[in-house]
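Before I ask anything, let me first share the structure, which is written out below as C-alpha cells.
Just one protein chain is left out here, and the rest sit where they should.
Then we have subunit A:
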Amino acid sequence: MAVIDATGRPPAAAAPAAPVRSRDPEAHPVPTGREEAWRFTPLRPLKPLIAGQEPDGKIDISVAAPEGVEVEFVDADDPRVGRVLTPVDRVAAFATVRAGGAVAVTVPGETELTEPIVAALRGEGGVCYSHLVVEVGPFARATVVLDHTGTAKYAGNVEVHVGHGASVTFVSLQDWDDDAVHAGAHAFSVGRDAKLRATHLTLGGHLVRINPTVDYRGPGGDAELAGLFFTDAGQHQEHRLLVTHLERNCRSRVTYKGALQGADAHSVWIGDVLIGADAVGTDTYEINRNLVLTDGARADSVPNLEILTGEVAGAGHASATGRFDDEVLFYLMARGIPAGEARRLVVRGFFGEVLDRIDVPALRDRVMAAVDAELSAVGA
C-alpha cells in the first residue's frame, strides 16, 4: 500500500520514530525543542511541568451535573483511567501521576441529558495537575463543558469515551488569566455509530498547548472537532490534533479558526490525520483558517494527511492564513460603521461558523463578549 502525505511526497526514508506511548513519565525523553512535536513551543514556561515538579498550587475543580450523572474521585489505578488516553509526552504522563487520581464523570447508558455537565476548573496559582475521565454509556446523550479560569501552571489530562450509539457534545473553554500556563492532553474515543462534537475555545493564557486526539472503537463513528482561538500580544496558543482512523466507515471533520493581534502573538495549529490500511470508507476533512489583525503576530498552520488505504470516501485538508482586509474595513466604514464596530463585525463573521456550533448559549455569549473585549482593547 502506498504511503502519501498531504504533499503527495513519498515518506522520508527514515521515518521519524513513533512517539513513546507510556504512562511512565521517565519513559519519555525530555524535550529539547528540536522534536517535531515541540518545535513550535516555547519550553521555558513549561519547565516545571516537564520536570514533573511536585504541585505547589491548586486547581479548584467543581463539577455541576444533572441528576443521573455520577461524579466521583477515583484512584489512578482505576480501570477507567487510561482507557482512552495513553500519554505521548512527559507532561501528560506527569499529569496523571501527580494528580494522584482522577475525577470520574459517568453518564449511564441510554441517559438523555437535557442540561450540560459543567466542570469549572479554577486555577489558584502555582504548579498543579489534574486528570478527568468522562464515560458516556451506550445510546446516551450528554453535553460536557470544561471552563478553565484563573491562573496556574497546569497540566490537565482529559479522556472522554463516547459509548456506542451515544452522542456527546464537548466544549473546553480556556478563559485563563494572562499568565496561565496550560498543557492539556484531551483524548476522545468514539464508539460504534457514536457521535462526538468537540469544541476548543482558547482565549486567554500565556501559553496554552492542547493536544486533542480522536480514535474510533468501532465502525460508523463520527467526530466533529472545532476550535476558535484569539491570540493576543505575547500569547502562545497551540492546538495539536491527531485523528486516527483505524476503523471502517468513520467520519471526521476538523474546523479551527484563529484570530491574532499584537506583537509576538503566536498560534500553532497542527492537524494530523492518519488513515490506516483497514480504514476503508473513511471520510475526513480538516481546515484551519487564521486572520491576522495586526503586524507582529504569527500563525503556524500545518495540516498533514497520511493515507494507508486506497479506498477512502473522502480525504482533504485546507489551511489559509490571511491578513485583515483593509478594503473590507473601508467598505463597512463607507456605510457609516465606525472602525471598531466594523472590525467586530468582520471578526464575528469570520468566527461565525465555529460560534454558531456552540449550542450552549451562555457560553457562546461569553466567547463573543470576550472576543469583542479583545478587539476593543487594541482600540481599533
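In the analysis below, contacts are C-beta pairs under 8 Å (C-beta built on N, C-alpha and C of every residue); 3 or more make two chains touch, one makes a residue touch a chain; residues count from 1.
Please note the rule applied: contacts and distances are computed from a predicted model.
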Hidden subunit of the complex - UniProt protein name among "Glutamate synthase [NADPH] large chain", "Branched-chain amino acid ABC transporter permease", "Fe-S cluster assembly ATPase SufC" or "NADH dehydrogenase": "Fe-S cluster assembly ATPase SufC"
Absent-chain contact - pick from A:A37, A:V280 or A:I337: A:I337
Missing-partner contacts on subunit A, residue numbers: 325-328, 330-339, 341-342, 345-346, 348-353
